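This is the structure I have questions about; it appears just below.
Here is subunit A:
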Amino acid sequence: MAIHAEPTTSTSAPGLSPYRTDYTSWKVMAWTGFAFITAFFCLWGLLARNISPFPAWAEPQAVWDHYKNLRLPIMIGMSVCLTCTAFYMVWSVAVSRVMERIEGSGGVWSKLEMMGGTITCAPIMTACAIWLTAAHEIDNISPGMAHTLYWFGWLLIDLAYFVTSWQIAGASIVFMRDKREKKLVPNIVSWWGWITILSFFVVSAIPFVNTGPLAFNGVISFWIAFFTWFFWIPGLSYYIIKAIPRLQAEDEAAGRLNA
Partner candidate 1 sequence: MEGIWVFIGADSVIFAILFLSFMQDRLKNPALFEASRHTLNMHLGGLDTLILLTSSWSVALAVQAMKRDQIDREPRLLLGGAVTGLMFMASKSIEYFQKFAHGLTPGTNPFYMWYFTLTGIHLAHVVAGTSLLTYLWVRSRRGTYDHLHRAVPESVASYWHLVDLLWIVLFPLLYLMRAG
Partner candidate 2 sequence: MSVLRERVTWVWLALMVLTCATTWGLSKDLFSPVVAVVGNFLIAAVKVRYVMLDFMELRQAPLPVRAAFEAWPWVVAAVILGFWFATPAVM
């Protein structure tokens, strides 16, 4: 009959569960951050022509023509992007689990990070579905409806930013609290997270302006707000991927049964 070791206390190994840690799955999940950003950039950004977006000041007929002319690339881009957005949820779990090793399994920020990352998928997926529908149904809808759907997607995908803000804030706060001499995630990534959060707030202006830097296709609301986030995802991913073998080594060096 096997004698089980006493479970490790939370002060010596915060966040370590009494069960075997599945480092392999954890590592795979950490890589999905790159999968998401690649899919989003290539499919939503390039194929569906959102980098840079069709202008906010475009008239209904111009929007209708845009969907008519680019119907197939938009349908492919938006449908596959919608599906691939789930990678962001998977990635958020991997990040959360690394956070738990600093914060402890009862920590609130790691929970909020996971929820923030998961819920972020909802406005992205729904907006992609809206734009997909506009392209799919273009011959059945009026220019006015095309214009409405175009705006519906942008207002949704942009204004839900605050969910993502809390995800990023959680990650930045916890990773900055890491007491290791060489932090699992360096402060530069955490500070970039704060820049990203701050750049999101001005996006609240998009319902009220069609032109200039604050419009949804403008230099501030699009180029700065999106690209700060675009750099945060792979930046954090790189260190999360490296953190998992570090944590595994820490577990093995401590001789913990769970490793």
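Picked so that all candidates are chains of the complex that A comes from, given by their letters.
By definition in this document, contacts are C-beta pairs under 8 Å (C-beta built on N, C-alpha and C of every residue); 3 or more make two chains touch, one makes a residue touch a chain; residues count from 1.
Here the structure is a predicted model, which is why all the values come from computation and not from measurement.
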{"item": "Candidate touching subunit A in this complex, from 1 or 2", "value": "1"}
{"item": "List of subunit A residues in touch with candidate 1 within their complex", "value": "176, 187-188, 190-192, 194-195, 199, 202, 208-209, 211-214, 219-220, 223-224"}
